[in-house]
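Only one protein chain is missing; all other protein chains are in place.
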Amino acid sequence: MAPAAPRSGDAIFANVERVNAELFTLTYGAIVRQLLTDLEEVEEVNKQLDQMGYNIGIRLIDEFLAKSNVSRCVDFKETAEAIAKVGFKMFLGVTASVTNWDADGTSCSLVLEDNPLVDFVELPDTCQGLYYCNILSGVVRGALEMVSMKTEVTWIRDMLRGDDAYELQVKLLKQVPEEYPYKDDE
Amino acid sequence: MEPDVSIETSSMIRVAVIPVGPVPPNHLRDYSAMLLRHCTISLSTISSFYTEHQKSPFSNQPWDSGSLRFKFMLGGSPSSPWEDFQSNRKILAVIGLCHCPSSPDLDAVVDQFAAACKGYPSALVQRCFGFCPGDSQLEDGSKREGNLILFPPSDRQTQEFHMNTMVQDIAASLLMEFEKWVLQAESAGTILKTPLDSQASLSSEEVIKAKKRRLGRAQKTIGDYCLLAGSPVDANAHYSTALELARLTGDYFWYAGALEGSVCALLIDRMGQKDPILEGEVKYRYNDVISYYRKSFIQDNAQRVSPLSFELEATLKLARFLCRRELAKEVVELLTAAADGAKSLIDASDRLILYVEIARLFGTLGYHRKAAFFSRQVAQLYLQQENGLAAISAMQVLAMTTKAYRVQSRASDSKHSLPSEIGPSYADGGKMHHHSVVSLFESQWSTLQMVVLREILMSSVRAGDPLAAWSAAARLLRCYYPLITPAGQNGLATALKNSSERLPSGTRCADPALPFIRLHSFPLQPSQMDIVKRNPAREDWWAGSAPSGPFIYTPFSKGEPNDTSKQELIWIVGEPVQVLVELANPCGFDLMVESIYLSVHSGNFDAFPIRVNLPPNSSKVITLSGIPTSVGHVTIPGCTVHCFGVITEHLFKDVDNLLHGAAQGLVLSDPFRCCGSAKLRNVSVPQISVVPPLPLLVSRIVGGVGAVILYEGEIRDVWISLANAGTVPVEQAHISLSGKNQDAVISVAYETLKSVLPLKPGAEVTLPVTLKAWQLGLVDPDNAAGKSASGSTGRQSKDGISPILLIHYTGPLTNPGEPPENGSSVPPGRRLVVPLHICVLQGLSLVKARLLSMEIPAHIGENLPKPVRLDNGSTEEVTISESKADGLVKIDPFRGSWGLRFLELELSNPTDVVFEISVSVQLENSSDVDNPSVDQDAAELGYPKTRIDRDYSARVLIPLEHFKLPVLDGSFFVKDSQADGTSSGRTLSFSDKTSKAELNASIKNLISRIKLRWQSGRNSSGELNIKDAIQAALQTSVMDILLPDPLTFGFKLSKNGAGHAAKLDSPKESNVQVPSTSKGSVLAHDMTPMEVLVRNNTMEMIKMRFSIRCRDVAGANCVEGDKATVLWAGVLSGVTMEVPPLQEVKHSFSLYFLVPGEYTLVAAAVIDDPNDILRARARSVSSNEPIFCRGPPFHVRVIGTA
Amino acid sequence: MASTACFIIVSRNDIPIYEAEVGSAVKKEDAAQQHQFILHAALDVVQDLAWTTSAMFLKAIDRFNDLVVSVYVTAGHTRLMLLHDSRNEDGIKSFFQEVHELYIKVLLNPLYLPGSRITSSHFDTKVRALARKYL
Partner (left out) sequence: MIGVGKIKQYSNVLDKPLSKGKQEVSLSAFAFLFSELVQYNQAQVDNIAELERRLEDAGYAVGARVLELLCHRDKGNRRETRLLGILSFVHSTVWKVLFGKVADSLEKGTEHEDEYMISEKELLVNRFISIPKDMGTFNCGAFVAGIVRGVLDSAGFPAVVTAHFVPMEGQQRPRTTILIKFAEEVLRREARLG
């Protein structure tokens, strides 16, 4: 069941209110820096970023559904496409491509050529093991959970680690009926 | 070149000041100081000494405003080849300083001085001052004329005045000399040469040239003298002519000189006031001066002599003149230019002077890095000359640079303040802001810093200053070890050792070397934790104040380091404390710390030093201990370390900052991390306050180590001994319980404790505590879990479940040491926590309890069997109870026991010890209120003990008949009917609940009278909780046990009846039979009179119809029916009678048995219009339903006749 | 290319955050140290000069013997300092400008703490390349 008239990401992005990407990038950078200072352990930082992302995801989904009249798509495939083509575009102004579907269509990859989070980021030796963009995986996870898709989101490729792109693998764990989001940290 | 030159220098009269004869240094210093005070003498003051011989050449000398300037050259100076060129370079006067006491012979003095003056041909005036002369010297001196002036001993002030006049005199005579000189110079003129004028070839035109130039040079020189004479205007006049002439003759060098002079004259004239115009003028002219000096550079004799030094001096002079922040740019340019000159200077010492001057000027300009740079150049020049003095100067110069390079020793306290001032900034926010962290490590320019420190080290070694060397090496090693190769590190270590060998033992140094020391933690002894704030107002002084230490609750504890800073510690005078610190040795050598101890400035703490050895690249956590010595606050900024032969203080704060920087990647490395030590949040020293000595109780369980092991329900005493280990008596002590299973503590001998107060130091008291083991079943789930965890044994010695004795105790309110008013705050109390570790073992256990009933029919006889219920009768109590003792077990065959019930308890003993159990029943008739002798009734029935071996089980029978109530009386029965109300619909007025409760109450009452005690081994005994079991067992049939039937029936043979029978047949037979009958047997074919006794057990009259049945063995009715085997007389059925309350009614009848055998008589009654009580008792539901009542069966044995 | 050239970046807190001897002359340790001493001393001059102009390139602001110090002050008062014996102002200027751009990129990395040492090896190689190109 294809959504009625899914507006293209670009169209929406053109209409939504926007801010300078640099402010966004630098602010995110400041956040990561703070986390590194506070938590000290890179692993902890990854966790925290993912958590933040999750918090965002579960709130962001409504706006997404509202702005792009993507009618709630039940099909995981459609959802993935929507995220990649519309979601990323309307929020970050970049488009992702969906690839590497597995046989039973429960796992795919969102591939980003570039994303505004990482301008001029270079991992120093002290930060090896940091998933700088981990917030994105959280967002995707959170958002999908709100359309009742429990997923596992992991980084396959990370340009900061010398890969040629950012690849998020999204694995559909189970498609649960309506379920309210829990906030495990508070 | 000359040091410290300024534009004004050319106006200064040089005076050589030389000691004459031996002069002790301190006096020399003193005298010269007196002299140096008078370096400017205003003309006005010297007029008195001045006498104008001929017309003074200084026509417009400013007598009122002008002055002469002196430049005293202590120890004199060699005459300069440039004297002719700049007259101010000449030594124009010589002053001798003589300490008369040390040189008695004044003539000798005079000669010496004269000799000395020979060295200064240019000197126009010579004076020798003789200080504190003896009387002889005085008078001898007064005789002589000449230039020996004696300063008669007198107070300082007069001496000063004397000195003043003397100098003025000198000034005057100099002035007169100048006049002479000038006059003759103008007339005669002199040949003025400088080293520049080549001596070599005096070719003809050279000579002519010289002649031409002479005039100009003379004018210039005259100008110089005018300046010296303090007459700028005259000077200026001469200079201008000189300039004119010099320009004409192309005598650039002298031109420049004259120009310099003119500028000086200008300044003198303006009395040093500076306005922009003047400044501009000076700048302009001096640039000329410089350029002309440069012009005057002559190639051919360049290698021998060059005007360069003058050019540089001029530059420096100008620079000094302009040296202000606003003009920094120009000054810098000048100085830079001057610096460039350095390499082309021929004389090394000139270069030295140049750099010194440049450094100074930069310094005054506020360019400290520049200054440092040139100072370092100077130092290097010094180091090039291989001698101790040079080395010392080098060291001193380098020391000046340390500030700029941020490597200064702590001895110069500026750096010392650094940590402290940033201290708070991050102590508050846990994490520091990045930028502020950065600024913390401002200017860590390690490359330079290491070089400088190395140079300082080297120079101080050369200069033979071991302390300086040590400190430099220490700073190097501590700050830059990561950049130094292990070999280098070793080198520094040896450097430290070597220099320490030259130091007196116990030398302190402000700069710490190794190891790195950080605060690790404050381990808290329980004694410290359990200090309780004392509230003298209230009796329970500890109430409301939690013990200090880790128990304080801080609302904002986000795990940030700052909450440790909030923490407060209380230490007690005289009680040792411990602090853990971590040491790190990140270097490649074994570090031997001779001693390390906490450094406490508050001076009320005795720290115990210890000795540590740190292998290469290792860290250690060590415990430092000490004893607070006096009340107050203790602050522990760091540790005092004796290492590498020197004592240093290591501040925790510094290391904290260091680690901070390391965390931010701003410092080279984290010494602890690189020793493989984990990172830990930097602990800040807590607020430590020391309180006066307190008593200190220590407890131990007598004879018991570890947990007290008890069987379920066991009761035992344990003895706890308390000893006062403190130095103050315990004056108050209160024991309270806390923790789980508090009821396990039956009693604590509070009084014993109270009685021994005050408990003197060293005294000890032992108090018994009676414990009762709780039921394993009843322990709460969490330790039940623990139980399962700890296996089947069920040992629960976990602190979790054991009760705890809390003993709050205090010393005297004001401690003897100080008067109460300053100890206004009451010394705190203390809390001793004595956990009573109880471990309960499963003991004797009740398997189950059952109710058994036994029915044995009674045998008929002449007299009724004593109804058991009568036992409760108040008559002849004792005997009855005695008889009962065995009656409980034996059963009277005649009486039988109908509806008798037994409680059977089955017990098992899973333990490995033998248990002896004894059941006892308390005979207390609580229901019989009107019975006066209730308490007497509270006698106990002992049962013989039963022994249960290990792993066996046994049964105990308890007859319950004694609980039967005598009367089915209202008072009790109302209660009972309530109890039963549930079943009878009419008693709805009673709520189920209460009725149930009542029932339970009565049951409890019953149960509580049955006790089952056990004993095992010597001292372990207890009571088995069987209540529940019994309750369960009784619940159903409790009514039957408690309540008697409303009616009881008893049969007996009536005697008279027997007699009557005897009449019937032969008397002798009857005689024979009587005993037989007495045995309760009956003869067949014989009329046997009997009677039935009906007793009313209630309080009301009972109307009823009753009948008697007789059955044979087969149970067939043998009275009625066709083949009846028994004939009868009297009424057997439908007998109606009324029995008054608690009365018996007799009904007689006779039976005639046809067949011998066994018969059974039973009486049964139907009660007419029964009352509630009866209904209730009978549990009848409806009101009209008849109520039956049936007596126990009676056996009759019928014997056949022959 | 300059025979002697010592390039150094000094943070606004006067901490050297990058050092490179980029001269063609054979490296001698004590010489290198001397270079840094000169540069360190020059900071005094810079700190005054920097406020007298809004230009970033301050040209040659100091010298010692035949070594000249040229300085480029960024907006954030990070100072690019070059000690050199050649007199090729334009080359130096463009060198500074390009390094400045590199520095900005480093600075934009949120994981780089302003004022701390620049450890990126890419940066180093690029700077040296620029030195070869312009000095």
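Each chain gets a letter, A, B and C, in the order it is written, and its residues are counted from 1.
Note that a residue touches a chain if its C-beta (ideal position, glycine included) is under 8 Å from a C-beta of that chain, and two chains touch if they have at least 3 such contacts.
Please read these numbers as outputs of a predicted model, since none were measured by experiment.
Trainee: Considering the whole complex, not just the chains shown, which residues of subunit A touch the missing one?
Mentor: Spelled out for subunit A, the touching residues are 13, 16-24, 26-31, 33-35, 38, 48, 52, 55-56, 59-60, 63, 89-95, 113-116, 119-122, 135, 159, 164, 186.
Trainee: Give me the subunit C residues in contact with the hidden chain, please.
Mentor: Counting over the whole complex, subunit C touches the hidden chain at residues 12, 50-56, 73-78, 97, 100-110, 114, 120, 122-123, 126.
Definition applied: only the chains that are shown with their structure count from here on.
Trainee: Select, from all pairs of chains, the pair with the highest number of C-beta pairs in contact.
Mentor: B-C
Trainee: Which integer distance in Å separates the CA centroid of subunit A from that of subunit B?
Mentor: Comparing mean C-alpha positions, subunit B is 47 Å from subunit A.
Trainee: Where the CA atoms of subunit A average out and where those of subunit C average out, how many Å apart are those spots?
Mentor: The separation of the two C-alpha centroids amounts to 42 Å.
Trainee: Which parts of subunit B, given as residue numbers and ranges, touch two or more other chains?
Mentor: Only 434, 665 qualify.
Trainee: Give me the residues of subunit A that touch two or more other chains.
Mentor: 33, 124
Trainee: Considering the complex alone, what residue numbers of subunit C touch subunit A?
Mentor: Residues 105-106, 108-113, 119-120 of subunit C touch subunit A in their complex.
Trainee: Mind pulling up the subunit B residues that touch subunit C in the complex?
Mentor: 328-329, 332, 336, 339-340, 343, 362, 367-370, 372-373, 376, 405, 434-435, 438-439, 441-445, 447-448, 451, 664-666
Trainee: Spell out the part of subunit C that touches subunit B in their complex, as residue ranges.
Mentor: Those in contact with subunit B are residues 11, 13-16, 19, 32-33, 36-38, 40-41, 43-45, 48-49, 52, 62-65, 113-117.
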